[in-house]
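Comments concern the structure below.
Heads up, one of the protein chains got dropped from this complex, but the rest are sitting where they should.
For reference, chains read A and B in written order, and residue numbers begin at 1 within each chain.
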Amino acid sequence: MQPNREQQLWMYEHMLVSRYFEEAIEKIYLEGKTPAFNMANGPIPGEMHLSNGQEPCAVGVCAHLDAGDIATSTHRPHHVAIAKGVDLDRMAAEIFGKKTGLSGGRGGHMHIFDPAVNFSCSGIIAQGMGPAVGAALSRKMSNREGVAVAFLGEGAANQGAFHEALNLASVWKLPVVFVIEDNAWGISVPKADATAVPRNDVRAAGYGMPGVHVAGNDPFAIFAAAGEAIARARAGQGPTLIEIETSRLAGHFMGDAEGYRPKGEKEALFARDPIPRMRDRMIAEGNLTAEGDAEIAARAQARVDAAIAFARASDYPAAEEALERVFA
Amino acid sequence: MSEKVSTTNERRLTIARAMAEAIAQEMRVDERVFVMGEDIGGLGGVFGNTRGLIEEFGKERIRDTPISETGFIGAAVGAASDGMRPVVELMFVDFFGVCMDAIYNLMAKNTYFSGGNVKVPLVLMTSTGGGYSDAGQHSQCLYGTFAHLPGMKVVAPSNAYDAKGMMTAAIRDENPVVFMYHKGLQGMGWLGTEAGATVNVPEESYEVPFGKAAVVREGTDVTIVGLAMGVHNALKAADLLAKKGVSAEVVDLRTLVPLDRDTVFESVRKTGRLIVVDEDYHSFGVSGEIIASVCERDLSVLKAAPRRVAYPDVPIPFSRPMEQFCLPNPDKIVAAFDTIGGA
Partner (left out) sequence: MASDIVIAGDLWDGDEQAVVTNWFASDGATVTQGMLLAEIMVEKTQFEVRAPADGVLTIVRNVDDIVSKGDVVGRIA
C-alpha cells in the first residue's frame, strides 16, 4: 500500500507543521530558563518532551484515520496530536497554561484532550493502551465505525498494561492497532538493557495477533504497514502490533544533558533526519517541486506562528478556576 | 537545627547527596543491600539520589530496570523475603497506580500474613511534591494514601541531616519503609532551591529514629505542624508571625508511620493553637489525622479551633497561577493564624 501524491503531500506538510511547532516550543521553553534552568520559570513551565525525528510515526499512521477514529498518545504527544487534527491554537494555549487552552490550562503538555478528534494522551507510561482498547470495544459493541490507535514508546512494552491490553484486544477481537515508536531510549536506559527481545513485534505472537516491524523511520513504509493494520481492524479482523524504528533527535526531556548517549549517535541521527529525506524523494519522483516545497513550508510555518501568537496573546485562567471542573 | 551544626567541621549536603551517602555506607558494610529502579544506574537517579553508586558498586548491585514497576517492586518483595535488602525506587509517587498491589498487598502485608515469620526489609524510595508545573500525574504527595494503609513505615525528611539518618535507619529496619523525598528539597537546582534543606551532615553513619517528631523552632502562641516542604513553609510563616509579635512553634513530623502524636500533643498543650500544613489533599489525610489525634486526646488544650493549610481536593492543575493558588505557602499559614489568633 503506497501513498498517492495527495497523501504524500498531506504527510509531508504535517511533518513540517510538527517540526516547526517543536522548534518553536523548544525556543520558548528556554525563555526564562537561562542561564539558571529552573523548571518552574518561563512562559512554558514544567516538563517538555519533544518529538523531533518521530514525525513519520505520526503521519504514516494518522494518514489512515479520520476525526471519528480514536488515538491515544504519551508524554511525547505533539506530533501525534498534530497529525490527528487537534486544534493547534488551543493545543498551544494549553501548553502555555492559558485559559483558552483545550483544558483551560489544567492539563498542560502531557494531558492534551481534544474530543472533537478523539485524541487524548497521558503522562503515565503505557496508560494510553487500556483506553484505546476500551474505545475500540465501545465502537464494536455499539455497532459504530471506528478504529483506535494506541501510540507508545518501546519502554512501555515492558509495562504490565502493555501485556494486558494486547491480550484483551486479541481475546475480544477489537479494532485497535498498537504502534510502538521505538526511539531506543527510556530516559537514560537503552532498549538493549531493558527489553528481553531485540524487536517487540515478536511479542505479538504471544497475544495472538500479527506483529510488524518497520525499519528506517520511513513514512512510506510506515504508511504501508499502518494502512494494512488499520484496514484489518476496520474489516473486523482484530488488532495488530506495529513497532517502528524511529529516532529521538531531542533529549528525553528539555534540559536533558544526554550524557548517556554514545558519542556521535546524535550527529548520525541528524544526518538521517526524515524530513529532508522525504522532500528529496518526493522531488526525485516528481511529486514536489522546489517552489511547491517553499509554499508548503511557508504555510506550515505560518500555521505554527499563528498558534503560538494565539497562545501568547491569551489570558491566564483566574487562579480560583483551579477548583472548578473536577466533576461534570 | 542549630545544635547539629559543627562550625569547624561543617559539611553541608543536599538531600540527594545525603541519601546516596547513606545507601553507599550501608552497601559497604552489608553485601545484601542493593538498589533497583529506573535510571538509578549511570544517570545517578533522575533526582540525584543514587549519584556515584554504580561507579563504586557496579551493575550487579545497582540495577537499572525496565519500565516495569509491578515486576521489579514485586521482585523486591521476593528478594527481601529471601534475605536480601533491596532499596527500590518508584520514580514519582504518582506512578503508584501501576504497582500498588505489590506495595500494599504484598510488601505491607506479608509479615502479618505470615504471623511475623516472614520479614520484608525493603526500602521503597519515591519522589513527591509539586510547585514547578509538572501537572497532575507528576506533582502529588500522597502522604495520606500510604500512611493510611497498614503494614508499611512511611517517612518524609525535611532536611539532609534527617534524610541520611532516616535512610540508614530504613535500610537497617526489618520492615518495609516508604521513603518519600520531596523533589523541591533535593537540591537539584532545576527544581528550585530550598536552602533550609541543605544542612550539615556528619560523615559517619548514624540513624534518625522513626516515630520521633522534631521541634525545629520553639514558640508559645501557636503550634504549626508540617512535613517535608511544609516544614519550610512553617518556618517562613513563623518568621512572618514573629514580626507581628506572635511566637510560633514548628513541629517537623519526620515520620508518618510511626507517628509521634505525643510531641504534637505536648506542643499544642503548651501553645493552645494548632495549624497543620499539608501539601497532600485536604480531605481524608494527614491534616485530619493530626487534628483528630489532638482533639480526641484532650479537647481542652485548644483555645481555638484547629486549622489546616492543605492542598484542595482537586487534581493538580498545570497552569502556574492555578497551581500556585492551590499550594500551601507561608502567607496562607499566617492567614490561618489570623482566624484563630484572638485573645
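Simple rule for what comes next: a contact is a pair of C-beta atoms (placed from the backbone, for glycine too) under 8 Å apart; a residue touches a chain by one contact, two chains touch by 3 or more.
Treat the numbers as computed from the prediction; the structure is a model and nothing was measured.
Trainee: Using the touch definition up top, pick the residue from A:198, A:259 or A:286 that touches the left-out chain.
Mentor: Residue touching the absent chain, from the options given: A:259.
Trainee: Given the contact definition stated above, which residue among B:81, B:126 or B:198 touches the chain not shown here?
Mentor: Touches the omitted chain: B:198.
Trainee: Which of these touches the unseen chain: B:188, B:286 or B:336?
Mentor: Of all options in B:188, B:286 or B:336, contact with the hidden chain holds for B:188.
Trainee: May I ask which residue of A:35, A:198 or A:262 touches the chain that does not appear here?
Mentor: Result: among the candidates, A:35 touches the missing chain.
Trainee: Tell me which stretches of subunit A touch the chain missing from the display.
Mentor: Contacting residues on subunit A, toward the hidden partner: 34-37, 255-257, 259.
Trainee: Pick out the residues on subunit B that sit against the missing chain.
Mentor: Against the missing chain, subunit B presents residues 7-14, 48, 187-190, 193, 195, 198.
Simple rule for what comes next: only the chains that are shown with their structure count from here on.
Trainee: Where the CA atoms of subunit A average out and where those of subunit B average out, how many Å apart are those spots?
Mentor: Chain centres of subunit A and subunit B, defined by C-alpha means, are spaced 36 Å apart.
Trainee: Can you check the complex and tell me which residues of subunit B touch subunit A?
Mentor: Of all residues in subunit B, those touching subunit A are 38-39, 41-43, 46, 64-71, 94-95, 97-98, 131-138, 189-192, 312-315, 317-326.
Trainee: Which part of subunit A faces subunit B closely enough to touch in the complex?
Mentor: These residues of subunit A touch subunit B: 36-40, 45-47, 94, 97-99, 101, 103-111, 122-127, 155-156, 158-161, 186-189, 193-195, 255, 259-260, 316-323, 326.
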